[in-house]
Each structure stands twice: as structure tokens, then as C-alpha cells.
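Removed from the display is one protein chain of the complex; every other protein chain stays in position.
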């Protein structure tokens, strides 16, 4: 994406509009999200159990990097998880905002915040960085998902403009358009957690040349029994079991 | 809209006038409003019941996006609703301002704020972002509508400059000029809620190639019995019933 | 008004003087006042009753806009009104300043502020926006008029530099130079309220091609019995009565 | 005064020196003072009574402007007056500073501030606007004059740099150099108040083509019996009496 | 690395994104890290004892400089050490942050912070300097390593963007790519402290022309018995013992 | 002094160094000091009495300016005086700082501040204006002189960088280099107050074409009996007595 001189006149301040009403810094922050690896969320409800599955891709910088440390999926409350894509350090700040806000709401109302309410606290925080001067927008998108007190599963996206979107299944980050096409074609709402995980992995594999390498990836399930990270072995076995694993010799 | 060099000398700061007394950043924020989908408000009073109907267009980014989540119409008090057009994240901040202000007024005066008073609190807030440095104007317009304590219905618009306007029927956002023409031609003040809703839908359909798709749209009625969102099914049936629905096969 | 390069070197900051001692941003704000429709104030004193009449022009954006909502004349205290011209959102902020200040003075001195004292509180507020950095001047002018405790009528203007002027009769906003010429030629100090209103309407009509359309206009009288807005019907009848009405068929 | 490119490199910030040690914004503020009409102060002491006379020129924008309202001479304490030239709104802020400071000093020391002490409070305030960033200098000069507790008359000038000067007789504002020449030639220290007033009027008339028009002008005397504004009639008669009045037919 | 004009348009503010979503100032801060000498961390666990070894290279400016004073490895809590590379003064500020945070966590929870929690406090602090305006990012990277309460050893890196990474063995600073290659080839997780130290020294020697000079270097071990700096003699003897010492005559 | 383009790249901010380590704004402030008239300080100690003599040149803007009002020498404490050169308004602010600080020290330690301690409070204040952004340096230099509690006389200079210098005799302001040469050639440490005054006047006269005009000049002595301003007559007689007076007819 090359900036031309007309665009450059308006793209260096978060607090100015271009003549056609665009906010270039917010658009560039969306590019920062696309520079990272993809992250997916899939909502499921098989009648007996409902929830959200997260899968995050990731690349290790070296064989000595500890795979667990590329944390992109975080428990923020008993039945809520947050997964991120884009600028990692920015995403972590937003995850901290999510955690604090979840605690504040619990203390204030003596019950957990709904997924939607929590999402909107985060998007309100993000929006302020797109309007006030003196700071840049967050170069990260989040997926906020889990199960509300009434048992209904919800999956929201926050984008760098501070807009919330609710999804049945969604991909953010690198290759997200391609992965979203796969999800749209294959998503079925009445899957169980395993089916949702399989869908997410197949969608990710479809957009990944040479198959999936579980090292660097992470996955989690939030359902009525709470938030649970998949162990590295679990994830590796699942990938293997579905025939999605990369040929290790090529690693 | 292409900026020329004379214009560019004055259009990058919210706190400067151009030589002919214009505030370009405010004008660009109006362009941001026009980039979104249209939102309509129609006031009605059939002698027995009076109120305001809101209809908001909207586009889903994917078939997996949850339609309800494109919330553009919000209850802000028992008899007050706020609908928005333009930059979504900006609009949400203003809706939060509206809600807080409605609560504050209730607490202070022990009665609900009038629609007009509430509108002016919001426009005062918007204006400050057009004068003080260090932030940009809000790229969103609102419709504030409902029924005052005396039973009279009111419908106001707030624009990015912070000016309030009162309307019988009005459209903001994309294609608003075309839709306003339709409203001017067809509006009758003594309609009931159903008639007002039909007018709004017909005006929107008139400006929408291929007919209306209820997914992504939303509608609400505020009348003497309070604020009520139309369910997706209600809205779909109404659109269908008036013969305004898009051919689904083309979706 | 085209800026040349010498002028452009000094016209983008409110806190710099040009080499010849001018404040360009204040001058540009005066242009913003001229972009609006005209507003007039006329002082009268027939020996039995004294006061000030305000008349404000205005254009409706659509036949569906509620005419009353183009409020340009505001009661700020029992015997004080404020009328504005220029950037509407800016003017409203100043009207709020005027109202708050009127209340503060009443509380502090246990009597209403004089028209002059109130005016100077407003102009002091306006001036600060022309000197401190980080904000722009107000693009609005006000007329502050009414009757002091001693029964004497006063009419002041505040301009964007923060200078107060006292007048017998004055026009601000669009076409104000032309209207002022008419006022200078026809003003008689011993008119009664009706005479003052007629003068204001005639002066406005003189500068308005095709006659006056009462929709969008507003008028008010402040005299010893207090502040009173003219109803739309009253205003229409008065305009009609003086033969100043536009031919409605041409509207 | 045309800025060249060398000068322009240093003349847009109040907080930078040019290579030759000049503060251009302060110099431009002095130009703003010269753009206004002239104001004069003359100290007198005939042995029996001592004080200061102020005379301020002024132009009415219209025959409907209330002449009294071009206030350029203000009582700030029982025996102190302040007259101004230059940017009117700036001058008023400084007059308010003078009034507040006079009250503060009275409260603190239980006696009126000396003319000199009061002047230096004002100049200290002015200086800060020439050094700190984020604001511009005041485009106004003041004359501070009156009688100290010991009966001695004093007349000070404050300029836009914040430097105080003490004078026997002085002119500030438009044409001040020409008027000062007249004062230097004709001033006699042992005049009485009437003589001082006559001198001021003659000096002003000498620099005014076509003679003096009392409408728009103002004058005041501060002596041992306190501060007193001349009424419009008094001033007109005095001007007439000295044969200095403009031919009204030419007005 | 030469900047081109497209890049230069976006690389001078920490709070702007480039059109392709990059933060140039953060990337330049990474270059600052590479300008310094290398620092290594190696995690070990032989079944009986587990911990982390740090080795830092360094150059003396003069034979009179006290070798100990090039402190790049710091004890921050009983079982935690922090080693740095890059801009020394920046690194020290971060070490102070680490120390304060370690104390705060101890006071708050009455137990030492985990290595991971401590790292994330530091990265959160670093991130803020990459988003808010008015300051630059930190031109330093840290290694945070030690033993958690459960006996498990951990080694984290913080980079100038504020991203944390966990490692088995890692090099930061000058030549870090080359050294990392060596570590990847030779690292064995079941070494003891001596083996880990030997690996670090061999990796460093491999990237250092002419062998290691112990003056200017430093090393430390954190294991279950706590944090321990190696004395200069110990380090010299170890280097000598492994045949890695530079020929002193060439110094 | 003409700025070249290399210099201009670094000379408009007080908070940047040039590549060769210079602070141009401080150097330009020194030029501002040289634009004013000269001020001299001479220390004396004849064995019986010791102190400091100040002499300040000055030009009257008009014969009507009150000569006393060009105050450049100020008593700041019982045995301390401060004389200034350069930008008058800046100097006054520093004199106020000196006075406040003298009072603070007296209150804190219950004894007068030493001349040196007082000087360093002032220079610390001046330095801050050369380092923090948002303000310019002071365009004034001060001489701080007097007698310490132990009877020893001291004379310090503060320059615009905030550096203090102690002197036996010194000139600041316009022509100071030439005057300093005279002082160096003629100064004798064992003079009495009259001798010191004569030396200062002769040095000033030597650099003043046409001799000294006492109007506009001022002088003061600080010795063991305290601070004393010379009256205009005293000064005139002394100048006359030493044959240094200008030929009045040429004035």
C-alpha cells in the first residue's frame, strides 16, 4: 500500500479526518493487525453444551523459544476468554483492560459482566485512542468470547476503530479474509466443542501452506464449565488426528 | 471531494478557521457520517398515541456476523431512544454520553429530561470537540427521539458541528438527501406508529437498489408505553408485508 | 477572500500576531458570523415602556424541519434575552455561558446582573479563546438586550474578538452592513415595541429578495414585563400585516 | 512593515529570540497598539490640586452605536484610573487584572496600592504572556494614573513587552508619535486640571484632520477628590469652547 | 539502514503508524539494542538444580575504567536476575522498574512475583512508551530470569515494543543472530549450571574475534539457592579453563 | 549577526543542542542583553567600609518621561541590591524572584541569605528556562551585590544561561566589552565608595560619546550601613564634579 501525496496530507495525525471523512491512522492500525498471524473464534451450541473455541496461529522465532510463551489467548474471567491478533504488546494492554474491567463489573454488580458489556467497555477504551491527540490507535484486534450467565454463548470482535462486532465464527489477523471464506462455507451452528475446534483448525490449515505446526499455536475452549487452555500435546494430537499436521521433517 | 492547496492550508486543525470562516475538519466529519448507511426517524401522532419510529439500515460484513450486533438504535431512557449514523465507534461514545446525561438529569430533577434538554447536553459535548485543540470532531450524527412528560413526541438531530435540529421526519447518513426528498413528499403528521414505520421503510427502500434485506437492519418505536426494539422477525415480516423485501436469492 | 502567502504565514494560529498587528484567526471568525443569516436588535422607549426587540432570520433545511427549532433568541434571565448570528453550535455555548453567569450574579449579589455587566462577562470569556493557544475563537456574535433594574433598556453586541459594543439598533450576521444602513436611516428612538418590531422586520425585508417567510424566523420582546417569544402565528400575522410576506406560492 | 524571510524564521513564536536578540511577536503586538485610536494622559499639579487627566479618541462604527460604550477609560480604584489603546478586548482583560489587583492590595495592606505598585503588578502579568509558550502577548497598552496616598500624582504606561514607564504626559495608540511631539512642546507641569485637559485636547486635535468629534471620545480626571468621568456634554462643550470641534455638517 | 522518503514520512513520531502498519520508532529502538555488546541467558535443569545463567559482554573505554562498573546483570529479587543489552541508561531505568515491581508484588501478595508476572509488568511499562506521545521508546532489551516458587526456572526477554518472549536460551544485543545460531545448535536442556555457563561462553566466544577478555564481561547464576554474581577471578578462570581467553598480549 | 541555514536548523528551540553542542536561543538571549544600555557594578573595601556601587545607563524616550522611572537598580534586602541590563520586563521578573527568595531565606534561616546563595537561587531559576520546553530564556543579565553578614562585599553576575560569575568590577549590557577594558585597566580594590562610584562613572563616560547625561541614569551604593539610591541631584552633581557631564545644550 503506497501513500500518495493527497493521502499523506491527512494520515499522520489520529485526530484529523481526510476530506472524504476517513481516519487514515485507524486504517493503518488495521494493517498492523493484518501483519500478525491469524486468530479464530468459533461459537458452538449442540443443545447440551454451548461455548466458544479459540485457535491462534503463531510463529516461533527460534527452536529455543518456549512455545507456550506466544500467548494469544487469555482467560479474563471464569467464563470469558480473549484472543488477539496484531501488535502483541498493544494486545496485551487491551487484555489487561479486559481483566480489570471484568473485576470492576463483578465488584460493582456482584455478578459477572455479560460478554457484550465487557466488549463495549473495551471498544470504548479503544475509541478514545482514535480521537484524542497525543497517542496512536491500538494496532491490535481482539476476540472476546464466552458464556453469559443465562448460558448463551457469545463471540465479539473489537477492531482498531473501537467498533464491536458479534460473530458466529470469525478470523482476525493475517490471511483473515481467506479463512473467513472457509468459515462461511463450512460453519454449522449446532456443532459441539470438538466440532468447532475441528472447523477452526481446518480453516486455519486451509490458509497455511504445508499444514499446521502445533508449536507456536494455541487453543482454548470456554463453555459452561469454564475456560480451559488446550495443552500443547492435546493440540498436537488433535491436529494430527485430523490429518492437518505439517510434515515435521520440513520444519 | 478533492482538496486544493488553498483548502489544505486550513483543513488539518480543528481549531482554525479558513479565511472564509469555514471549519474544514467539521465538514470532513460530515463526510464521515455520509460514508455509513442511512438511519431514519419519523414522528407520529394519531391523536391517541404519539411517538417516534426509528429505522436503521446496515450491511453485514459476512453471513456469519450476528445481525443483532449492528446496533444503531439504543434505548437511553424509558421514553427516549437514540439512533446513529456514521463512524460507529464515535456514535457509541455519544450514546454513552446520552445515557449518562439522562441519568444525571433524572437524579438532579427527579424527573426525566425532556428530549430537547437531553439533545442540547449532547450537542454541547460535541461542540467542544470542534473548538478545543488536541482531539478531532465526532464523525457521527444522532437522532434523539421520544415522548416528553407532557405526552408530546419530539425528534432531534445532532450533527458533527454540535448543532441540534428538530424534525418531523429525517434521514441521516448515506443517501440521506435522496431519502429526505421521499420523506418530504410522503410524510403525514397524523399517522400512527405502523404508518410511520411503513413510511420509513418505503423511504429507505426507495433509495436502496434491489429492495430491503432485514438482516443488518434494525427498527424501534418509542411511544407513550415506552421504548421497544422490533425483533428481527417482526421487522422481516413488516418489510415482507409491504412488499419491500429484496429477492433473497440475490442476496 | 483569498489569502496570499504573506498572510498565510500568520493566519493559522490564534496566538500569533501578523507583522502589522492583526489577528487573522479572529478576522476569519468574523467571516464565520457573516456566513449565517442576519439577526437584529432594536431598542425602544416610548416613555411608558422601554425594552429591546429581537428578530432573527433563518432558513429551514427541509419542509419537515420544525420551525421552532432554529432557536436563535434565548431568554437568559427574567429581563434579558440573547440573540445570535454565525456558527450555531458556538453561539449555543456562549448562550450557556450567559445563562450560567446570570445565575451566578443573581446568587452573588441577590439581584439581577445589569445588561452591561453580563455582556462583559461574556466578552471576557470570548477574548480568552483569542489569546490562549489550543483552541479557536468563537465563530459567533451575540446581541445581549433587556431592561436593567432602573428601567433603562440596553442592547449590546459581542463580536468574535471579545469586544462589546452598545447599540440603539444593530444587525449582525449575513447582509448586516446593508441592514444596518436601513436601520441608520429609519431608526427613531421613541418608538414603542410594535414600532421597533416593524422597523426590524422592514429592515430585514429590505435586504431579503422576495420578501419574508415567517417559517424559520423568530422574534422576541424584552420589556418591563419581562421576556416574551413571539409565537409563529403572531410573527406571521405581523409580517403579513405590514405587507412584508413572501409570496408563498414561490416558496 | 513587510517581513522578510530572515525575520519570518523567528517571528511566529513568542518564546523564541531572533539571532539579534529581538522578540518579534512583542514588536507585532506594539503594531496592534498603533492600529487603534490614540489615548492621552497628562499629569498636573497646580499646588492646590494634583492629578491626572485622560483623553481617549475613538471612532463610532455607526450613528446608532451608543457613544458611551466605547469605554477606554476605567475607574479601577477610588483615586486610580486606567486608559487603554490597541486591541480593545485585550485591554479589557488587563483592566480587569488591574481592578482585581487593586482590591487584593487593599485587602492585604488595608490601604490602597500606590500607582507604581499597581502598574508593576500589571506589567508582571503582561510579561508572562511574552515568555511562556501557548499564548500571545497582549495587543494593548495602558495608562495607569491617579493620586497616591501622599497626594502625589503619577502617570504610568504599560507596553506589550511588560515594561512600565512613568510620564508627565504621554500618548499611546495611533498617531502617538505626532501627538507626543505636541505634548513635549507644550506641556507645563503647573497647570490645573482644566489646563491639562485643554492640552490633551489640543494635542489630539493637532493630529486629527478636520477637528475633534466628541461622540466616540471620552475623558476623565483623577485628582484628590477621586475619579470622575466627563459626561458627553461636558466634553462636547469643552471641545467647542476651545474651538477644537469638527464642523458637524461634515460628519 | 538508509531511510527513504516514503519511510521518513512516518518514522519520527512514536504515535503514528506507517501505511503498512509499522511503528518505525520501535524498529529504530531495536537497532539501538543491536548497537550494544551481546548479552546471553541460558536456562538449565539437571534434575537436582534448576536455574538460569547470564553472561554479558562488554568493552572497557580505558584501562583505568573499573571493570565491575559495566554492570549489565542485576539482582532484582532473591531468585530473580535481570540482564540487559542496548542503551545502558535506558536499561537501568527498566531495571529500577523491575526492582520496584518485585517489591510491590511481594508486599501485595506476601510472596515473590513469578518470573512471568514480573516480566509482564515490565513489558506493559515499555509498551506505554511506544503509544503515548511525548517520549521515545526504550532503546534497551532485558533478559529476566530466575526460579519460581515451585522450583521451575524461567527466562524471558523484553523487547523495545514491549513484547515478552520466553526462551530456553537466548542472546540479545550486538551479534545476537550469530550467537543465537550457536545456541540453537548446541543447547541441551539437562545441563547443570556449569554446563550452561560453558555454553554461553562458547557461544559468545564463537562470535568474538580473537577470544574473550574477561575484563568488561560479567556473569551470574540464579538457581534454587538464589542469585550469585561471578567474581572477576571466577569468570577469568572459567574462560581460561575452557580455552576461550583472548591472548592478553594482543589486548 | 546573520544566521546561516546550518545554524537555523537548531536555533528555534530552547531545548535542542546544535551538532557542536551550542544552545542558540541562549546565545540570542545574550544578544538581547547587549541591545540595552550598560550597567556597572564595582566592589570596594577601604578597610573601614566595604560594599558595592552600581551605576546604570539609560535613555529617556522623551523629555516628558519621568527620569526616576527607568529603574534598573533595586534594593532586594537590607544589604543587597540588584542591577540589570537587557530586556527590561524580563529583568523585573528576575528582580521579583530575587526579592521573594531573599524573604524566603530570611524566614527559613532567620538570617539574611548570603549574596552568593541568593545569586545561585536566581541562576537556578534562569537555567530552567533554558532547558524545559515551552518558554524562552530570560533576555536579561543581573548584577547581585552587597555585604554579607561577615562584612565582606560581594558582586555577582547572572547571565542568560544561568551561570553565576563573581567579580571585583564588571559591566553588562551594551558596550560592556569596551567598558570592561576600562575597568580592568583602572580598578583598584582599596578604593572607598566615592572612588568606586567615580571609577564606574569614568568607565561609562569613556564608552559614551559626548559625555554623561544624568537624566535616565541611576546609581546606588550598598555598604555596611545598607542600601542607598543616589538622588538625581546627587548623581548629576557627582558627574558634573568629575567633569563627565554632557554639554546640556546638545541634549
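All chains are identified by letter, namely A, B, C, D, E and F, in their written order; residue positions are counted from 1 within each chain.
Following the convention adopted for this analysis, a contact is a pair of C-beta atoms (placed from the backbone, for glycine too) under 8 Å apart; a residue touches a chain by one contact, two chains touch by 3 or more.
If you're wondering where the values come from, they're calculated on a predicted model, not measured in any experiment.
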Which residue of F:23, F:98 or F:220 touches the chain not shown here: F:23
Given E:38, E:51 or E:139, the one touching the chain that is not displayed: E:139
Listed residues E:32, E:73, E:191 or E:235, member touching the removed chain: E:32
Sites on chain E contacted by the missing partner chain, in the whole complex: 1-3, 7-8, 11-14, 24-25, 28-35, 61-66, 68-70, 87-90, 92-93, 96, 129, 133-139
Absent-chain interface as seen on chain F, which is shown: 6, 9-10, 13-23, 120, 123-124, 126-128, 130-134, 156, 161-170, 180, 183-184, 187
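What we mean here is this: only the chains that are shown with their structure count from here on.
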Required steps from chain B to chain D (each step between touching chains, minimum): 2
Other chains in touch with both chain D and chain E: none
Label of the chain whose CA centroid is most distant from the centroid of chain B: F
Rounded Å distance between chain C and chain E, as computed from the means of their C-alpha atoms: 69
Inter-chain centre distance, chain B versus chain C - centres from mean C-alpha coordinates, in Å: 31
In chain D, residues with contacts to at least two other chains: 13-14, 133-134
Touch-based graph of the chains, sorted into line, ring, star, complete or other: line
Each pair of chains that touches, named by its two labels: A-B, A-E, B-C, C-D, D-F
